[in-house]
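The complex appears here without one of its protein chains, the remainder shown in place.
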Amino acid sequence: MIYSLCLLLILVGLYGVVASRQTVKIVISLVIMQHGVHLLLLLIGYRDGGSPPIVDPGQAVTTFAGLSVDPLPQALVLTSIVIGLGVLALMVALCVRLYERYGTFDVTEIRRLRG
Amino acid sequence: MFDVDTRVLIPLFVALPLAVALLIQLVARDRPVLSGWLTNVTMLGLVVMSCFTIGSSGLYHLGGWPTPVGIDLRLDSLATLLLLAISIVGLAVGLYSVDYMRRYSAGSHFYSLFLLMVTGMVGVVLAGDLFNLYVFLEVAVVASYSLVAFGCSHEELEASFKYIVLGSLSSALILIGVALVYGITGTLNMAHMSARIAETGMNAPLSLAFGLFICGFSFKAALVPFHAWLPDAHPSAPAPVSAMLSGVLIKAIGIYVLARLAFNVFGAGDSELSLLRWLGVLSMIVGGLLAAGQSDIKRLFAYSSISQVGFIILGLGLGTPLGLVGALYHLVNHAMFKSLLFLNAGAVEYATGTRNLYRLGGLNRALPVTGATSLVGSMSIAGIPPFNGFWSKLIIIIACVEAGFYSFAAAAVVISIVTLAYQLKVQRMAFFASLPASLRDLRREPRLMSLAMILLAAGCIALSFLVLSGLRDPWLIGAAQETLSAGPF
Partner (left out) sequence: MNALDKPRPGMSMIVRTVTRWLKGPILLFGIYIVAYGHITPGGGFGGGVIIACAFILVMLALGGQSGLGVFSKGAASRLDSVGLLIFLLVGWMGTYWASGYFFANFVDTPEEAWFTLFSGGVMPVMNVALGLKVASALFLVFAVLTGLKIADHVERTGIADESAPTGPTSHPGDKREGQP
């Protein structure tokens, strides 16, 4: 059930990328899509009734492994969030520069390259 | 070569360009000449290190953690082949850009971004687990987004925006695929994963994950129908960037990963290979036909890249050893001659200020080095014996016929003729016609640009000797065999 909500978020983002007319809206839709993908990745590591993946002092490794949710997807999502941040900064800078050059944020008017 | 040496070298491949990229920002921020020389020394170092790794293979555990737990870097002959291609083309492009980038301010940023892109590509080639591959993929691709937009003119920004949106979309698809595969097999290490997949077989979720990977990495490799960003991004970028993008980036992060996933991780089943074959043939035909009608030199070469990548993927999709040898040989050849052709187009633009074929002519006399090297490049890509393109295309066509796909072989022959046609068009209109009045008094190419182009042309000619059996064994055949042996490394 929750997985389908993740998929819904990804599809909303995808719809936004395809149907938006403004560059900034495309950027925001891409961010929404990335959020959906990160949620999906996190959910894969979930275990019903699991505990957060922090080892308490004195806890044996095997009991920890038996109780906690999978910490690996959390590390992967953290890395991916930071990558997404870098790409977002680049996209926003490109939008600003495109406005400088073309005078508009409208994607249908930024079409000098064809063929 | 000795085992100890290569084990130390493997992380150095990734760490060296990364460290020098940041060192340039620290030390040479306002000194483009110094940054240029640092970059070239680094690329020369990479070439030397790649030569050391020929014929050896190894597994390097980062941090000393054993395989299922830790991150591995893996070197085998396929990786060595790509490392050689990346470093040699990178060295030539680095030499070229010392002169070409004089016209841009912020030269040191260019060299940092260039080295970051090289870091990303080398990381993808050496990665032993899927998530590290994704991270290095993103490093290379984000650096290339910035490099495409480097001059900040209209076309560069528009092309870069289109590239970045499509690239982020495909990266999201790849990440969904990684999530699915991790959920099913429980591991990210590619060797482990292939063992698990061999046990369970390809069920529906794994096929979905494989399909997502194909979609995502076909974007990166610019296969039809995922090619829409390439004809805008490659021509608009500055010439050394176009050469790197078309020459090595689409191969290292597109074709190499597709080969790894299809053969080593997911096992080379027939449905997967037929998907690759069809994508290859489609790209070959569409790219070749669309290239013939272009009037902009670099756009023509960009469509031609799509077509040649189609050849390579067709060869990969055959699954037979001969097909793989042909595909890998064509990969290395294409890296050489496509980057050579893009550097030539850049030299033409540097001297004349235009890329439109209808305005050029007679450049053989004005730019002799460019003319001669572009003749070598054109004959290589068109498949004229005895140049290297002829041998690799011949091997792919023979492999198609051997495997029984006669229609694909016929299509390959037709598209080779189309390739010859549009290359002749470029040669005739740009180099051999008479010099128009508007193009008198051109500057000759600067020395370093000539050196870079001669280096790549010499590489093309050297590669055409590769077919002789003495040189062909450790590189191509070993690489093909290791790729075909699906299963744990």
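Should a chain be cited, it is by its letter among A and B, assigned in written order, with residues numbered from 1 in that chain.
Assume contacts are C-beta pairs under 8 Å (C-beta built on N, C-alpha and C of every residue); 3 or more make two chains touch, one makes a residue touch a chain.
As the structure is a prediction and not an experimental result, all values here were calculated from the model.
Across B:L23, B:L375 or B:V401, the single residue that touches the chain missing here is B:L23. Within the whole complex, the absent chain has one touching residue among B:W37, B:F52 or B:Y104, and that is B:Y104.
Checked against the full complex, the candidates B:G36, B:G128 or B:G151 give a single residue touching the omitted chain, namely B:G151. Across B:A92, B:L113, B:L279 or B:A382, the single residue that touches the chain missing here is B:L113. By the touch definition given at the top, chain A reaches the unshown chain through residues 52, 54, 57, 78, 81-83, 85-86, 89-90, 92-93, 96-97, 99-104, 109-110, 112.
Residues of chain B that touch the chain left out of the display are 7-8, 11, 15, 18-19, 21-23, 25-26, 29, 60-64, 103-106, 109-110, 112-113, 116, 135, 138-139, 142-143, 146, 149-155, 238, 296, 349, 353-356, 359.
We take it that only the chains that are shown with their structure count from here on.
Averaged C-alpha coordinates put the centre of chain A at 28 Å from the centre of chain B. Taken in their complex, chain B has these residues touching chain A: 131, 134-135, 138, 142, 145-146, 149, 152-155, 157-161, 164-165, 168-169, 172, 175-176, 178-180, 182-183, 188, 231-232, 236, 294, 296, 299.
Interface residues of chain A facing chain B in the complex, by the touch rule stated above, are 10, 14, 17, 23, 26, 30, 33-34, 37, 40-41, 44, 72-73, 76, 79-80, 83, 86-87, 90-91, 94-95, 97-98, 101-102, 110-113, 115.
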